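Then we have chain A:
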Amino acid sequence: MSSDWFRLILGLLIALGFSQLNALFLVWLERKVAGHIQLRPGPMEVGPHGLLQTIADGVKLVGKELILPFKADRKLFFLAPVLVFTPVLVGFLVLPFGQNMIIRDMNLGVLLIFGFSTITVLAILAGGWASNNKYALLGAVRSVAQNIAYEIPLLLSVMSVVLMVNSLSFSEIVNSQKTVWFIFLQPLAGLIYLISATAETNRAPFDIPEAESELVAGFHTEYSGMGFGLFFLAEYTNMFIVCAVATSLFFGGWQGLFGINLGIPGVFWFLFKTYALIFIIMWVRWTFPRVRFDQLMNFAWKVMIPLSLVNLVITAIVLKFV
Partner candidate 1 sequence: MKLKEIEKVLVEKFPDAPLSRDETGMSGAQWSIAVALSGIREAAKAFDKAGFFLESITALDFEDTFELVYHFNYYEPKSRVVVRMLCGHDEVPQSICDIYRGAVWLEREVHEFFGIKFSGNADMRMLLLPEDADYHPLRKNFGKVSAYHKREVIYG
Partner candidate 2 sequence: MAEQDITQETSRVYSLNLGPQHPSTHGVLRILLDLDGEYIVKADPVIGYGHRGHEKMGENRPYKQFLPNSSRMDYLSGMIFNHGFVLAVEKLVGIEVPERAKYIRVIASELNRISSHLLWFGTYVMDLGGFTPFLYAFDDREQILDILDSVSGSRLTYSYCRFGGVCRDVDSRFIDMTRAFLKRMETRWADYDNLVTKNIIFIHRTRDVGIIDRELCRQYGVTGPNLRACGVSFDVRRSEPYEVYDRLDFEVPTGSKGDALDRYDVRFKEMQQSCRIIDQALDQLPGGAFVAEKVPQKLKPPKGDVYTAFESARGLSAYYMVSDGSPGPYRCHIRVPSFGNLNALNDVLPGTMVADAISILGSIDVVIPEIDR
């Protein structure tokens, strides 16, 4: 029992450390990807090829004054960034990094991740409301509507995979992809999952809540210093979790293609696939313009949800009779 607790606490500390490193790396990667797509080199000054840029930015952010806007709700205002970031850490506990490298192999792993990641919606709403700013409120309200709308196809596409495996446990799902990855068996579900995941993490082309050119900065307009930093940390950590889940559910987790491992340990496969998916999400951000809000909602309710329902029904029928 105590070794369980020990494992859990150690796991949480590792998760915390990993999420920091991950955010460090992803911020750098984002700026480099953005730069090269835009025909420029991106950060080059701090560290070799700008690798230490994020640390410099982090130090700058920590040193900034924490401004509380006039008549803002103090408790909510400072609670919101913390609330955005903390539940996401729980997701690290159940992710299958390698063959025996899950911190806690729960048989409700999938449910846990999605349950906790939904808390971020509350936090965004809290942040937007507490800022006492019309722009922030507009951004927060849009974000809530968007998140709710895209949760449904997200979960429905995951359900299609869960139906096939008959289990909500990550290790079982990954193990059943020994012969063939689920992306080949469920391409529609995979595509729907990736699109919904982009919308869930408020990434372009679905980044209206933080639309830079429309609402200045959406729900985090009024945040400065570390509050702003925490929102960003949460966004990149969320992105990692969402892509890690996609890797586990659709791309075989820590397994090689068709079971061919090439002698490389599973954890490298896992990380490689996750970061490849993250790279694709970043690529999409810098290529496409933003979808308008009503078009986004139409797309969710009129296209994504029916498609994912159809996919689920077909999966159920095929499993029953084949």
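Regarding candidate selection, all candidates are chains of the complex that A comes from, given by their letters.
As a convention for this text, a contact is a pair of C-beta atoms (placed from the backbone, for glycine too) under 8 Å apart; a residue touches a chain by one contact, two chains touch by 3 or more; residues count from 1.
None of these values were measured; they are calculated from a predicted model.
**Q** Only one of 1 or 2 touches chain A in this complex; which?
**A** Only one candidate touches chain A in this complex, namely 2.
**Q** Under the definition above, what is the set of chain A residues touching candidate 2 in their complex?
**A** That would be residues 34, 37-40, 134-135, 138, 204-205, 207-208, 211-214, 216, 286-295 of chain A.
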